[in-house]
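Notes for the one structure printed next.
Other chains dropped; remaining ones untouched in position.
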Amino acid sequence: MVKAAVMSEPGKLEVKSFDLPKVAENAMLVRIKACGVCGTDVHLFRGHMKSTPFPIIPGHEFSGTVEELGPKANESLNVRGGELHGGDRVTVVPGLPCGKCYYCRNLPHYPNLCTNRLIYGVSRTCERPPHLYGGYAEYIYIEPGSWVYKLPDGMSFEVAALAEPMAVATRALERAFAPGVPFAGMGFGVGATVVVQGTGAIGLLTIAAAKVAGAGKVIAVERVKQRLRMAKRMGADEVVDMRELRTQEERVRRVLELTDGVGADVVVECTGVPAAVPEGLEMVRRGGKYVEVGHFTDPGGVEIRPHVICYKDMDVLGSWVYPLTQFREALAVLNSGRFPFKDIFTHRFKIENALKAIQASEKGECIKAMIAP
Amino acid sequence: MVKAAVMSEPGKLEVKSFDLPKVAENAMLVRIKACGVCGTDVHLFRGHMKSTPFPIIPGHEFSGTVEELGPKANESLNVRGGELHGGDRVTVVPGLPCGKCYYCRNLPHYPNLCTNRLIYGVSRTCERPPHLYGGYAEYIYIEPGSWVYKLPDGMSFEVAALAEPMAVATRALERAFAPGVPFAGMGFGVGATVVVQGTGAIGLLTIAAAKVAGAGKVIAVERVKQRLRMAKRMGADEVVDMRELRTQEERVRRVLELTDGVGADVVVECTGVPAAVPEGLEMVRRGGKYVEVGHFTDPGGVEIRPHVICYKDMDVLGSWVYPLTQFREALAVLNSGRFPFKDIFTHRFKIENALKAIQASEKGECIKAMIAP
């Protein structure tokens, strides 16, 4: 029997047992070693996402070993890192594009735009066999078409469980660093000054990724002491403590002081708090870039001045999820060995205590919690 | 003696006479044939721009003939189109970067970011000799360093007087069409669907430029009947009449109907009205681009939902002025002969009636007024 934490309805999370499924010839069973708890999981638990198909096993940030492999799985899966064998250490991209919506048909090179993504731990119910479609479990059943990445030698399962949020972070950064940068000195890339608003897991990983990509001064803006300390460990050169600098004016002034009076080349919004947006827009230099990756849910509106965007000749760039290939960059950053990524997990829970993990995450007690069988 | 319209203080515009200046060896005197009246001129007249150095001769959208040329002017000026001679037909980029501010020194390839631009008709007083630094006059005195473009054969002075606003329009479009478009089918360029919000002069020129650049369906959103008619003449395939579709919801729905239900590839904001921004954001498809070029002054704030930008994975791109080379594209579009550009000037005034031109522009009676000696 396989143990899993199941959300049967909003607000309810309990451990259940399932039969070990029979693996189809083009599918795979992975024994889970580590699974991160994401803010999305809390939203699922609270019933904030209307489309959630309860009952569901949460967990979309997982790593583990290949327990059983269908004889045609190496063809039906998109495997990176060479042929797959039993026992291999892997992580899996949780979301798959539907292939049928307007965006899949018209912009197939933008799979993140799919309006109907099938996501392990988020949009796949556990109602019917093989049931095991989430990461808060001993095993997960991987369907054909999934993207599977073998882990680099020496990377721990815990660090590998960060590949999914690191994919979010690196894609957000690439929105600022990459497009239409034809020339040295436009201020992006090596030597660029980057402000990261909010240092939850995505913010922390953004800081580290910026440093690995050669950023110059990275400035973290945060309110929680524990997170500010972690921001420094993840590579932040400067921190702006919101408990000391209590107003937008003070914080913007501080960022200007730290950037020759002109503002940062890039600001990445990782808070999900609307008020961060007008503040962040003030922190960008003219011609700079503002990346909006924090508002993956909709907490409402905020007033901005369009003139600021026009006058600054700036880019405001939304970043939604990531392409299926993004795990390559994510694993490369995690594998750089330059920052103590493992310590982003401040709390660890057994499957039996998944409810406590959700509660601790909701209260903000932990930077990031992990579920491990 | 040279006749010119002078703003001596906010709200006051009167005709004065100046001596014909002696031309320095590295300068040039141009006899003005046509000068457009820009919304900025109205702002100058109303004293909205604190930095205006009264007294001033307005007019920064002008064309004319070379009256006198200093012996070293071909070296000191940046001339495009071959060596300059007396009698040549020209237009001149009105703004010059200062070369000294942070942006000039750090991002010299972005001269539009200069925080201290010297602009004929906008930031050059007529207090001291040679006085003639604006387009509402019989002559204008062109200083060394200025960018001078010879007119293509057969282009009228009136059409050439549109080079400056066309530079604004084409640069705004390039913000959406060009950067980071590595691939067919991303939806920009040939075949792209473009919404233009507001069809004043900039909006109309944006419509025409989009068609010349190969756009597919171009949709104009406007309230004024005269402008909607002109939008069609400038190449708009569809118009959304704000008097008929009176709410944001109706207009967004109409744009969706016209775009397979997904929204436009590109939306360009040319109204300068804050409320247009949240409406326009709703009109962009996911992965699409929103260009903010209308808010060159600051009428205040408006509420937007950051989640829309994040979820749509979209670009919101400010467009401020244009690089000095932009007149090449502007003249190429105007020279395409595909649209009746001259008719954008609905009213013509003598220098003596410059005040009436300002008043007619302020009341919105004309699409665009022209001053011609």
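Just so it is clear, A and B label the chains in written order, and each chain counts residues from 1 on its own.
Criterion: a residue touches a chain if its C-beta (ideal position, glycine included) is under 8 Å from a C-beta of that chain, and two chains touch if they have at least 3 such contacts.
This is a predicted model, so every value here is computed, not measured.
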Please report the number of identical subunits in the complete assembly described by this file, where 2 are shown.
4
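The rule is simple: only the chains that are shown with their structure count from here on.
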When centres are defined as mean Cα positions, the distance from subunit A to subunit B in whole Å is 42
Quick check: in the complex, which residue numbers of subunit B touch subunit A?
102-103, 106-107, 109-110, 112-113, 115, 178-181, 183, 185-187, 260-262, 269, 274, 277, 286-287, 292-321
